[in-house]
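Take a look at the following structure, please.
All protein chains but one are shown in place.
Then we have subunit A:
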Amino acid sequence: MAAATLRRLPALGGRALGAGGRQGTGRPGSWLHSVAGGPGHTPRLEDWQRCGAVCLQRAATLSREKNPMESAFAQLLEQVELEKSLYSDHELQVFEDEEKIRWRQAEDYDSEEEEDVGQDIVTAQDLEDMWEQKLRQFRAADREQEADKKDDRSTLNRRLDEKLTLLVKEKVGDEEIWLLPQSEWKPGETMRQTAERTLSALSGRNELQAAFLGNAPAGFYKYKYPKAMRTSDTLGAKVFFFKALLVNGDLKARRKGDYVWVTKSELKDYLKPKYLRQVNRFIFDTAAMYP
């Protein structure tokens, strides 16, 4: 537990940490105070700003393409299925027609004996050819969208076969960093309500409709403010991430450059390493899992 917290702290802080003791319920105290510290080290009750963040994801609308292993095996299964099957009505009809043609072209063929000479016979083979032609005439829509070709990441209409997560650019301290949309916790609301508030603050009314998956946070990140921002009380912030599935709508109210919809592999282009490590624990998509 202690090792985990050490990892999570940014490189700024370097104080000795003891095993976290639980504070009284009334005080939102920090558990960072050192128990096993040296003499003269008084435990300080620092405040950590609580934040709720929302991890908004748009589910994939298309199924991904088969990778080489999958396509090879699928082909094998089809072959075996064909070999073990019975002849269908259509195939039997094809055989019959072939028989008929052979019989007609035989030497002892008597056209008077044949019953249905006058009818226009559409053979099964003709039917097959017709169907194939029709299939070739049909053109399905492209899987790759315009935005994929231009690599425009701000639109939702990209990478339809992947899960996309929303990232926004915020000003924290002096610098602008990319992160999952978050906002501060106000007393009197639950963490999930904070996250919902964040979502509605992103866009106007009813623009983004999402289904929150659970009251419990999916992940956690703690960071210290840069020295300039630190007041006597607050040392940093603790962020709780909540997962939500996008049902309807799109971000329009924000400026173009401020937000992106990215897949898991593209997250590293935007997020800071430590933040990314935490976020990667609960965000997954198929491209990484099924190469």
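Note that in this section a contact is a pair of C-beta atoms (placed from the backbone, for glycine too) under 8 Å apart; a residue touches a chain by one contact, two chains touch by 3 or more; residues count from 1.
Note that in this section contacts and distances are computed from a predicted model.
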item: Protein name as given in UniProt for the chain not displayed, "Guanine nucleotide-binding protein subunit gamma", "Peroxin-7", "5'-nucleotidase, cytosolic IA" or "Large ribosomal subunit protein mL40"; value: "Large ribosomal subunit protein mL40"
item: Contact partner of the left-out chain, one of A:Trp103, A:Trp131 or A:Phe282; value: A:Phe282
item: Omitted-chain contact residue, chosen from A:Ala147, A:Val172 or A:Ala218; value: A:Ala218
item: In subunit A, positions touching the absent partner; value: 4, 20, 22-23, 25, 28, 31, 48, 50, 59-63, 69, 72-73, 76, 80, 83-87, 92, 140-143, 145, 160-161, 190-192, 211-220, 222, 238, 240-241, 245, 278, 281-282, 284, 289-290
